[in-house]
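This structure is in structure tokens; I'll ask about it shortly.
Yeah, one chain of the complex is gone here, protein chain that is, but the others are all in their spots.
Up next, chain A:
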Amino acid sequence: MSYFSEIYKGIKTLLTGMSVTGKYFVTSRKGAITQQYPDNRDTLKMFDRFRGEVIMPHNEENEHRCTGCQKCEIACPNGTIEIIWDRGIDEATGKKKKKIDQFIYHLSMCTMCGLCIDVCPHDAIKWGQNFENSVYDRSTLTRVLNKPGSTLMQGVED
């Protein structure tokens, strides 16, 4: 007797499970979460806070907000950020002032922890939305974030 009841029970649970999958088989289009990634690149928008890479925004006059205080370099756990700086003459006051020469960012070492952006006092660096970083040569992942010839924005340090 238990033999038949087990067969009955087995078939019953099988059908119960298949009713779940069958429901999705019929209504497969509804509630699909799969994104057709390479095809939807034009419409794909990442969230505002998405951590893709560290970028340094520049305005139209090729000015950035980085004063070269090196707080991000100290905050970084992996040595991802390297700031090469020297002292230039400030045109307004005529005094010697620290300014960045190169803001080097090693994307290949970055763990996207966000401590550098968290610690930056002038919002000089931000998260970029780009995440397509596969390259053939690892050295191309080392980037200089400040554009050539860029200068410090007026009024950042006040």
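Following the convention adopted for this analysis, contacts are C-beta pairs under 8 Å (C-beta built on N, C-alpha and C of every residue); 3 or more make two chains touch, one makes a residue touch a chain; residues count from 1.
Criterion: contacts and distances are computed from a predicted model.
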| item | value |
| --- | --- |
| Name per UniProt, for the chain absent here [options: "Ring-1,2-phenylacetyl-CoA epoxidase subunit PaaA", "NADH-quinone oxidoreductase subunit D", "Oligopeptide transport system permease protein OppC" or "Hydrogenase 2 large subunit"] | "NADH-quinone oxidoreductase subunit D" |
| Candidate in contact with the missing chain, chosen from A:R51, A:K99 or A:H122 | A:R51 |
| Touching residues on chain A - with respect to the absent chain | 6, 9-10, 13-14, 16-17, 19-21, 33, 46-51, 71, 75, 77, 111-115, 118-119, 127 |
